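First the structure, in the form of structure tokens, and then the observations on it.
Every protein chain but one is kept in place in this view of the complex.
The first chain written gets the first letter, and so on, giving A and B; residue counts start at 1 in each chain.
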Amino acid sequence: MSLVSDTTERSLESYRITRSRRNVAWTGAGALVVVVVLALFPYIVYSGTTTIMLQGFIVLTLASMWNLLAGYAGLVSVGQQAFVGLGAYFVLIFAIHGVSPFAALPVAAIGCGVAALPLWWLVSRLRTGYFAIATWVLAATVMLIIERFSSIGGGTGMPLPGLSGFTGTLLTAYTYWIGLAVTVIALATMYILLRGRLGLVLTAIRDDEVAARSSGARVGLARMLVYVVAGVGCGAAGGVLAISQLQVQPGAVFSIQWTAEMAFAAIIGGLGTIEGPILGTAVYMVLQQTLQSYNAWYLIVLGLVAMAVVLIARRGLWGLVDDHLHVRLFPVGYWLWTGERGRRRGERAKGPRHRLD
Amino acid sequence: MSERTDQQALLEVRDLTVHHGQLRALDRVRFAVFPGEVYAIIGANGAGKSTLLRTICGLHRPTEGSILLDGTDVTGLRPERRATRGIVMVPEGRRLFPSLTLDENLQVGATYARRGPWTTDRVYELFPWMRDRRNQRTAQMSGGEQQSVAIGRALVANPRVLLLDELSLGLAPVVVQRIYGMLPQILATGLTVVLVEQDVSQTLRVATHIHCLLEGRSTLEGRPADVTAEQVEAAYFGLQGSNQLWHGSTRSSRAC
Partner (left out) sequence: MAWVNAIIQGVLTGGLYALFACGLSLMFGVMKVVNLAHGDLAVVAGYVAVGVITVTHIPVLWSFLIVVPLMAVVGYVLQRTILQTALNRSVLTTLMVTFGLSAVIENGLLQFFTANSRAIGTGLALVSDSFKLGSQIQIAYLLVVIFTVAVAVLLGLQYFLSASKYGRLIRAVADDREAAQLCGADYRHVFGIAAAVAFGTVALAGIAYGMYSQLQPTTGTDTILLFAFAAVVIGGLGSLWGTLLGGVVLGVAQQIGAQINISYEVLAGYLVFLAVLVLRPQGLTARRAQS
């Protein structure tokens, strides 16, 4: 076959595989600088700004989780609001029993991860489309069950205790910092997971599930792990939400709006890359701030843009950036260098690099 | 057999190159089929035979080259448009509609049919056993029966060129012979047949012309009477010196 002859022609050229195109240490240093600068915000800017930033952190965490689910594991879940709500309520429950909400947050997040296991068991056998709606039904069910308990506010919700000892500015600052911490941890976790074995398995599944299974990849386990991690992440975001709003209302924390926002931000930014949600969240924040006075408009525009992205610019905004600049801030793929002269038939004539991810 | 040189080719394949992703499945294949012929494409597994038929009927896009029906370029047409123009394929593996009955399968084939001699009644005449089982789901039928239904479904569309993809696959030799035995009746109604087969001996018995493919390239073309068994074998397996296209001793005009 012609493929054989093509390859043998170039067998003398060397092949090299690297994880990234440029030195990743630069990105690491850059990220550190960004985080430090962000951490200093409460000292530099008004609390109005930090509140907006906090909202951005929540959406970014959520969008990253949705990206992990849909962009990497192929799981379109429209029921992640269940974990947002559970995270908020776990924090509330701990706070009612005297634990500081800030201390309760990590435990609440882990609790959501544990809760994700039975939920996964319920829906994992369903195929894509029905999986999606089932997650929605599950979220609605969780909300209805929680509303039964008047001790945590019933159907109307209740304020979050345990934060009255803080002054206004200090509370805003602490909330901001914990929001920042959650976001950083979420992104870092994604990077580490996807760079390692899980990332390989997920890419294999994405390319060809049958082949992945037959070569030993634990497809079901990988997906479950992703679902649990997403549960933890969304739960953490829900906890931050509870703290930032100082109250927990079922209708607010279990709202489908959260899923809509995280999905649209992830889609617009670009599914399948870690950088995508960052860009998408930025777009979301800009839209939300500019259209704020027009109520539901920002969600309408967001939804329309997301639909357009999915149909046309499939890899989202980051995909456009990536296509032109070949940049990865969080390198989790591989580059194949085939030498300056080699060029396989059908490849774009731009350079000898072939992305393998 | 009609004299090829003074007629318009019914189906013409020109310099057809087809890829599956990076893999080249067909490399500059060309031939012409004239009305009334039984043109057989033979070759080993992976030679590109089914890809060729799938490209002719439109399920696959060629990288280069063209397909002409009666002189008109149909390369850009979708499969369903080619079917209504007269290129109808009986696909590999039969591919009947499992949730439809025998009769319903035929009716679907007849939905966009051209005008012509074939109707569902005529198919029932060709295969009398079908009448009693017209309301049966085809999934419960034997391979040979399913093959007959698939052929019937293609016939009711009144094709001009009938493409048969690996009829013998999964069928007992006796059944295969019986099905190929139907060919004269089919041809009598004015059809032209292009078929793809791995079973060379069966092919040589029914074909008016054969064309051998090896790894996507043409290695042999001619009439069965003009080629020897050794030549066919060499072309089929790619033995020494047979990588060039070999023509039958009576040179059939090649469409250019």
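In this text, a contact is a pair of C-beta atoms (placed from the backbone, for glycine too) under 8 Å apart; a residue touches a chain by one contact, two chains touch by 3 or more.
This structure is a prediction, so every number in the text was calculated from the model and none was measured.
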Contact residue for the chain not shown (choose from B:L100, B:L169 or B:L204): B:L100
Absent-chain contact - pick from B:I67, B:L102 or B:A157: B:A157
Absent-chain interface as seen on chain B, which is shown: 57-59, 78-80, 83-84, 88-89, 91, 95-100, 104, 107-109, 111-113, 153-154, 157
Absent-chain interface as seen on chain A, which is shown: 70, 74, 76, 78, 122-123, 125-126, 128-130, 132-134, 136-138, 140-141, 144-145, 147-148, 155, 256, 260, 263-264, 267, 294-297, 299-300, 302-304, 306-307, 310-311, 314
